[in-house]
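Step one of this worksheet: look at the structure below.
Here the complex is missing a single protein chain, while all its other protein chains stay put.
Up next is subunit A:
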């Protein structure tokens, strides 16, 4: 069954609409955050494939990207993949029909929040997997979902994380090497001082003695 439905713009990850299904469960909150980081990853252009399923814990995310808009839903693992994608297709068609021309100009988050009533309505149709309508859809051979890739959420989010990690490491490397260079220079100077200081002091003392001697005598 569908737990979560979100629609966001791919170019900048701006959320456009969301279903009213947000429970107060802290666990749901966690998955919602994951969904948001997926959007963020998408906006960075890490995942190009327009259809994908991503496993996470007991749930699975399905998303389709069409016309620079990402339609994402989260279902139980047992929920038929085929139905989930048909659900998203249906949302996509309606969303494009209603808001298609304003998607690019939307400037504020949840600009199309009014779409949630439609999401709610469609969602109810897909709740029961054994209803006549849904069984018919499942049997519809024309809609092919087999080749849609399934990956793990760690992988998906990991790509971004790894890149971040690498860049972070490299930047850390730069700064540390700079620190190293500074320190080396400092040490050199100290070594020099240590080496010549005694000699200098001796010479100074001798000169002083000479001077004193000249003064007195």
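Keep this in mind: a contact is a pair of C-beta atoms (placed from the backbone, for glycine too) under 8 Å apart; a residue touches a chain by one contact, two chains touch by 3 or more; residues count from 1.
We take it that contacts and distances are computed from a predicted model.
**Q** Consult the UniProt record of the chain that does not appear here and report its protein name from "DNA polymerase delta small subunit", "Protein transport protein Sec24-like At3g07100", "creatine kinase" or "Origin recognition complex subunit 3".
**A** Of the names offered in "DNA polymerase delta small subunit", "Protein transport protein Sec24-like At3g07100", "creatine kinase" or "Origin recognition complex subunit 3", the absent chain's UniProt record gives "Protein transport protein Sec24-like At3g07100".
**Q** Out of A:27, A:50, A:93 or A:117, point to the residue that touches the absent chain in the complete complex.
**A** A:117
**Q** For subunit A, which positions touch the chain that isn't shown here?
**A** These residues touch the chain not displayed: 14-15, 17-18, 20, 22-24, 107-110, 113-114, 116-117, 120-121.
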